[in-house]
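Okay, here's the structure, questions in a sec.
Note that this complex is displayed minus one protein chain, with the remaining chains in position.
The letters A, B, C and D name the chains in turn, as written, and every chain counts its residues from 1.
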Amino acid sequence: MFPSPILSFIELYKGFFETGILTVALTTSLGRIGLGFALAVIIGSILGIILATSKLADETLGSLVVALQSVPSIVWLPLALVMFQGGTTAILFVIVLGGTWPMTMNVRMGIKNVQPLLIRAARTMGYKGYELIWKVMIPASIPSALTGVRLSWAFGWRALMAAELLGRGGLGRTLLDARDFFNMELVIAIMIIIAVIGLIVEYCIFNPIERKVLTRWGYAK
Amino acid sequence: MFPSPILSFIELYKGFFETGILTVALTTSLGRIGLGFALAVIIGSILGIILATSKLADETLGSLVVALQSVPSIVWLPLALVMFQGGTTAILFVIVLGGTWPMTMNVRMGIKNVQPLLIRAARTMGYKGYELIWKVMIPASIPSALTGVRLSWAFGWRALMAAELLGRGGLGRTLLDARDFFNMELVIAIMIIIAVIGLIVEYCIFNPIERKVLTRWGYAK
Amino acid sequence: MSEVKINHVGKTFENKQEQTSYTVFEDIDLHVKSGEFVSLLGPSGCGKSTLLNIVAGLDKASTGTVLVGNREVQGPGVDRGVVFQEAALMPWMTVLENVMFAIKKRYSKEEAKKRAIEYLKLVHLSKFIDSYPHELSGGMKQRVSIARALAMDPEVLLMDEPFGALDEQTRSMLHKEVQYIWEQTGKTIIFVTHNIRESILLSDRIVLMGVRPGGIINIFDVAFPRPRKPADKEFAQLEEEISQQLAGEIEKVMKEEMGDDYHSQKATLLYSSHRNMGDHI
Amino acid sequence: MSEVKINHVGKTFENKQEQTSYTVFEDIDLHVKSGEFVSLLGPSGCGKSTLLNIVAGLDKASTGTVLVGNREVQGPGVDRGVVFQEAALMPWMTVLENVMFAIKKRYSKEEAKKRAIEYLKLVHLSKFIDSYPHELSGGMKQRVSIARALAMDPEVLLMDEPFGALDEQTRSMLHKEVQYIWEQTGKTIIFVTHNIRESILLSDRIVLMGVRPGGIINIFDVAFPRPRKPADKEFAQLEEEISQQLAGEIEKVMKEEMGDDYHSQKATLLYSSHRNMGDHI
Partner (left out) sequence: TSTSGSNTEDEVRIGYFPNLDHAAAIVAKEKGYFEEELGERGAEFTHFPNGNDFIEALETGNLDIGYVGPGPAINYFLTGGDIVVLGAAANGATLIVAREGSGIETLEDFGGKSFCTPGNGCTHNVQLEMMLKELGLESNRVGGTVEHQSRIAPANMVAMFEQGQIDAAAAPEPWGTYLVEELNAHVVTEWDNVFLGQTLASVVVVTSTQFLEENPEAVDAVLRAHKQAVDYTQGNTEDTLETINNHLYDLTQNRLPETVLENAWSRMAVTTETHADALQAWADASYELKFMDKEPNLDGFVDTSRLDAILNQ
């Protein structure tokens, strides 16, 4: 029953070039994760900024965030289904729920950790409110936000896989079907796809950005 | 079919004081999350430190972390079952997998963002290697690590709920059973429990620590 | 139009966690006339930066009020430019961007750039306009922040040891520049320094602050005309006078610190000839 | 035993992203004898801190080697104590803990504490030993870092503008203390300053560094005996000589900066009387 690596690669080949089921599933999933991730990052950033800058929000809305973030995706699914009549929206909702918290928490901490001196300096230059956040706090917290983006991406994927059990296609669903019908090689093939996408995004996007940011912000050795 | 809040509280009462199923499930889950969370924080910190301090590790082990972190818990479950003969160990494994990455990434970024000047100063005082990490890098990255701990806790819970599908009791299991029998009030009751635990931990542990740290580190206004 | 009235201002830092509090100064009363150049002088830790920050609107006074041009200070504003004791540059911006950042709300982009470069030239950094702060030396960072405050062209200029990290030649060049700007534009300037000569050279009045308890000890009018020369008799006299008073303050601290040790052998060796050596640099 | 030999050291900063590089200095050759007190003097940005960091083992020289007591410098070590230009205190430690942190590897806990308090007293901070760095003024932070370096009692002391943020009285007190320690223990001291008087007062030799291209311009022996007084004829003569050379360096920079503007009206107004005003503070 233990899957063979070679057979996994054969499954990978078949799935992309013969049956095409992986091509279809991947396209579906990528579309979802792309949109969901973007939404998670945007919503997470906004929430994080609000929590970091308003004490009131941190103590009210913040509690809600804290309370809700440990509730697993599977619990959200039925709720999402009711709230959004379409399955696709429900899936998006679950991805967003998965990816938003890490972003929120990291942006929040990033902003809280901005050197007070920088904010003071900017305030003497007439920056306040929205502009202060946009032009000083956010850039200053970018190294921390980057970690949030990374985690958002990872947990977005995880949530996507859980959400695709809903039965609307995608890699998550294919993975489950493959598991139920003992095609362990296909399971491994899908894991490889997920891992490879993770690596591509890391090496083509996150890593270069991080290196640039750390150099520019003066943290590199 | 929409669950009623009042009935949910009745379920809560029944579960704790009449049938006792929530008491039992909660105890089981708390034991697991406690151990799993502790392990996730420790392993995540160690991994984060290694990735942040060794460029080689960041480029090899780091890739692995990146590649694996988007793989969802449900995929790990069968693997965990095979690897660990006991279901409890498998559940722990899944919790640890869920909670480790946020910790790793946050500790890594926290350490990378330590002001180089502090490290330089410590080096002139004869600190290096292990001691430098332990006495300078780790304390300096505590604000960032705190976010990691928070996320670790949240995602540990999420993973626990998914892992308890394995059928060894616990809140996750009770939740799913309740769902199977369409006892939505009990589902809500369990969500309330999760949320309340999240709030308690936040307000009795994370929040006071954070406030102390931010004041002491000089970030508070 | 933009005089600064510091009315009975006091500042106490509360440490909530340990239930302690530290009073830096009480009841500071100082009226800086419009267009006046006032220096703050005093031992380290006496509250010069704190007072400046209160005027800047960055810290809240525990008691009393500050009026700038008859408006009570409630927060920071572009009417008051600040050179901080530490450079306070945005690490993600180049030198040029840092200076432009401070003025681009008031000038068009090209104008802001022109102006920024002009002031960066003034502090001899035109070769480094594309460098990031972490690529600069300590003195260079300080110069960027001076250029930034000057470029902002505020009515009131609050400068906290702006020239501390500069070599004497650059410093003396900037003295002239600041004086030139001050004369041309009639700015009100409050200037923190440790350098008695610098304060005499530049100011209309010198405010000497003390410590434990903090507050104003004395205010010196620098009555003789500019340009002033350290070799002038009046200059030297005033310098000596201020120096004596400051030395008295320090000695007080020293006595407190050393306690019974103050008359011990080593202490005597170290401090006995203190007043006589005259190396007030 | 712990002489410092700087052999043909050069330093170039590479900017990999933009494929540019900036050479701070080339071929610096300086032998500091054991027990010698050497000052580094030079315009802001000439590479004084960079050179100090290379000796400290914190930066790598691009060319050349540094030997401390015949061992090549490969990295930092407790034989070389450093006072950084910025205070470099650990924000999560109290003042006392910061000083103890530097010495607790060598002393038992009680001894370290005793020693730390002793040196904190010396810099007049015994009332603030339980404060955190963010609760201190700029000068106080600097004093903590001086106390820390002195408490470490290293063979070679590298000090980067340690007294820049201090008032003159405290500074003069610390001058005496450093001299006392130096005489008693025979430490080798390399001391960066912008203050010509300070350097003459303290050093055996003064190294004057220049900029564009960087490197050593001149080395002055301070041949007359201690204690030195600024009023002495030799003192004033040397001060004037160094000042002139430094002014020449600055003027060079200024010409480069201003380009054609150098002879423009405003520039003339600002800089023309430069050499004659003599306010070298």
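We adopt the following convention: contacts are C-beta pairs under 8 Å (C-beta built on N, C-alpha and C of every residue); 3 or more make two chains touch, one makes a residue touch a chain.
Since this is a predicted model, take the numbers as computed values, not measurements.
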| item | value |
| --- | --- |
| Shown chains touched by the chain that is not drawn here | A, B |
| Absent-chain contact - pick from A:Val66, A:Ala178, A:Ile197 or A:Leu214 | A:Ala178 |
| Options A:Ala38, A:Leu81, A:Leu118 or A:Ile192, residue touching the unrepresented chain | A:Leu81 |
| Contact footprint on subunit A, counting only the chain that is left out | 1, 11, 14-15, 19, 21, 77-78, 81-82, 85-87, 165-168, 173-174, 176-184, 186 |
| Subunit B residues touching the omitted chain (full complex) | 1, 77-78, 81-82, 85-87, 165-168, 173, 176-177, 179-183 |
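Methods note: only the chains that are shown with their structure count from here on.
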| item | value |
| --- | --- |
| Centre distance in Å when subunit B and subunit C are each reduced to the mean of their C-alpha atoms | 49 |
| Distance from the mean Cα position of subunit D to that of subunit C, given in whole angstrom | 23 |
| Contacts with two or more other chains, residues of subunit B listed in rising order | 218 |
| Sites on subunit C at which at least two other chains make contact | 86 |
| Residues of subunit C that touch subunit D when the two form their complex | 13, 15, 22, 41-45, 47-50, 85-86, 121, 124, 126-127, 135-140, 142-143, 161, 164-173, 175-177, 180, 194-198, 201, 227, 229-231, 243, 246-247, 249-250, 253-254, 256-258, 261, 266, 269-271, 274, 277-281 |
| Residues of subunit D defined as touching subunit B within the complex | 53, 56-58, 75-78, 80-82, 84, 86, 88, 90-92, 101-103, 105, 132-134, 152 |
| Touch list for subunit A against partner subunit C, complex | 117-118, 120-128, 135-136, 139-140, 142, 213, 216-218 |
